[in-house]
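The complex appears here minus one protein chain, its other protein chains still in place.
Labels run A and B following the written order; every chain starts at residue 1.
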Amino acid sequence: MPNSSLLQLENLVVEIPTRRGLLTPVNGVSFNVNQGEILGVVGESGAGKSITGTAITGLLERPARIAGGKILLEGKDLSKLSNDEMRPIRGKEIGAIFQDPLTSLNPLMTVGEQLTETALVHLNIQRREARERALQALIDVGIPAAENRLNGYPHEFSGGMRQRVVIALALIGEPKLIIADEPTTALDVSVQAQVLGLLRQLCRERNTGVMLITHDMGVIAETTDRVAVLYAGRVVEIGSTRRVLTQPRHPYTQGLVAATPTTAVSSGAPKRLNQIPGAMPGLMNIPDGCPFHPRCEYKLPACVESVPVLRTDDKGTLACHLTEGVNLV
Amino acid sequence: MEKLNKGMLFRIWDADISYSLRQSPVAIVSLLVFLLLVLAALFAPFIAPYTPFDPASLVLMDGFTPPGEAGFGSGSVYVLGTDDQGRDIFSAILYGMRLSLFIGLMAVLLAAFIGISLGLIAGYFGGWVDAVIMRIADVQLTFPSILVAMLIFGVARGLTPPDIRDQMAIWVLILSIGLSDWVQFARTVRSSAMVEAKKEYIQAARMIGRKRRVILLRHLLPNVMSPVLVIGTISLALAIILEATLSFLGVGAPPTKPSLGTLIRIGQDYLFSGEWWILLFPSLTLLLLALSVNLLGDWMRDVLNPKLR
Partner (left out) sequence: MPAYIIRRFLQGAMVLAIVGLIAFCMFRFMGDPFENILGQEATVADRIALEARLGLDKPIYVQYWRFIGGALQGEFGVSYRNGIPVAEMIAQRLPATLELALVSALFALFLGIVLGVYTAINREGFLANFIMTTSLIGVSLPTFIIGILLIWVFAVELGWLPSFGRGETGILFGWNSSLVTWSGLKSLILPSITLGLYQMTLVMRLVRSEMLEILRADYIRFARARGLSDRAVNFGHALKNTLLPVITIIGIQLGQIIAFAIITETVFQWPGVGLLFINAVNFVDVPIMATYLLLVGTLFVCINLVVDLLYVFIDPRLRFDSSKSR
């Protein structure tokens, strides 16, 4: 299948004016999501991953606003659209999955009603057919005895089942792109793998692109095709998952990989988990130049002065003054 | 000494509450109006030109004098006019407010006393003591406080001999309003007490062998007092309005010592016959009092609400 670029972010900037000053949680983020692939967007809490996702769906809440850059969905720039213009796109072309399945579902409506309602909005069908689609959606996500479960309320489902319902809701409009924001963080570890596997399978089947936001490198390793690493509102590295995990080029990525139990163990004898000293700066305290330089062991004078540009070469995409990157020894 | 006072004053000015106060014009105006009314009421004996509570001083022929005119009987001028008994409206308002504030304050103190005591006991001892007190509170809460106050007033009045009923009316009023309001004090203090009772400084005091009464009063009490202030202010507002309502209904301040509510009751009778001043001025005063105290209470609740921080 031809891999065409489904979603293209070009230098996206999101600003939040506050009483204490202007915050820029997303400061020039660029990456692509292709049809049929799963792109992981990884970073610590506060790196700007979730806000990027929210900006793409046009659901930023005042006073946050898109201040620059482009969000191209198959060539159409979403950043300029009004709320009324975005609405037909939501659910139909872009679907969203949030972190907590319990609070994502209306506790007073049956699961069937919520599915049917969504189907009616996006597909040009009658109520009867919408209900059948709802049933089919539940079956597709692997809910047993789906017909009985249609009339169930969210609190009657277990956590993993609930997230499956959420996935069903996101997919029922047949969107081309799914933005999944920490979809398994609120679930038990044993259930996480199932849900992620389901997501992968469904998206492969429908050739849907997925932007999977997470802070968990384990999830990245298991589920994604490519990964983009975010730090303090900027992209520091992008590449295929395999390559990034085995040969990370950016010092931050290197630190992340080394600090993850699974990857550290799998590459040989169990080593000491490396911590990256220091902490990611808060939005009010972002340093000049490369935001990572205070914690970077390979710091150059240039790093303090100017922000490294995101450049793509034959090995991948990188934003670092050490243009060749660092190699994991 | 000079330096100390200046420093304290500055600290009060600079404190969070003062800052919020200065930010809100509504709160400032309400506070000023309220203070003005309170001061007027406090200094009533000095400001009021007449003594409306002394039946002997009333000149019946002066009744129904319009504002600013001289009475038929005595020839003296009444700034806001007189009512049917010849009472000067202006003085009656001042003394009436004084009465209302007195009753309100005493009622709140009574409610606080009962509520805090019961709350402390319930929270500290727990068990069946707690259960009994809370059951009583629940039963009382099934009824709106107006009803409870009216009932207590009715019962207390029924138990007093008819000849001293008017005299006792004010104390009966304080009793009924106070008894109708103790529950929220008790509940807040109880939950604070339950939390504090488990803390170590209480255990320590028990270990040393301090008497229970001492523990309750010296150790527990100061630590559960902070929400009491907020509840107290709001209770005062409610008490003032409740007193006005009860007096208006005729089960409050007696006609011989009228409060604002009683005056309004009298005024309503003359609404159609043209003596509008008997109704208007007491109503306006009560309006100002009720509004300012409520707005202040509202603002205070917002400011001291930890959830909004």
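One rule holds for everything that comes next: a contact is a pair of C-beta atoms (placed from the backbone, for glycine too) under 8 Å apart; a residue touches a chain by one contact, two chains touch by 3 or more.
Note that the coordinates shown come from a computational prediction; the quantities given were computed from them, not determined experimentally.
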| item | value |
| --- | --- |
| Residue among B:A56, B:V139 or B:I164 that touches the chain left out of view | B:V139 |
| Identified contact with the non-displayed chain, of B:L147, B:V195 or B:L217 | B:L147 |
| Residue touching the undisplayed chain, where the options are A:G173, A:G218 or A:P281 | A:G173 |
| Missing-partner contacts on chain A, residue numbers | 57, 59, 87-92, 95-96, 98, 100, 103-109, 117-118, 121-122, 153, 155-158, 166, 169-170, 173 |
| Residues belonging to chain B that touch the chain removed from view | 135, 138-139, 142-144, 146-147, 150-151, 153-155, 157-159, 241, 244-245, 248-251, 261, 264, 268, 271-272, 279, 283, 286-287, 290-291, 294-295, 298 |
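The working rule: only the chains that are shown with their structure count from here on.
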| item | value |
| --- | --- |
| Intercentroid distance (Cα basis), chain B paired with chain A, Å | 59 |
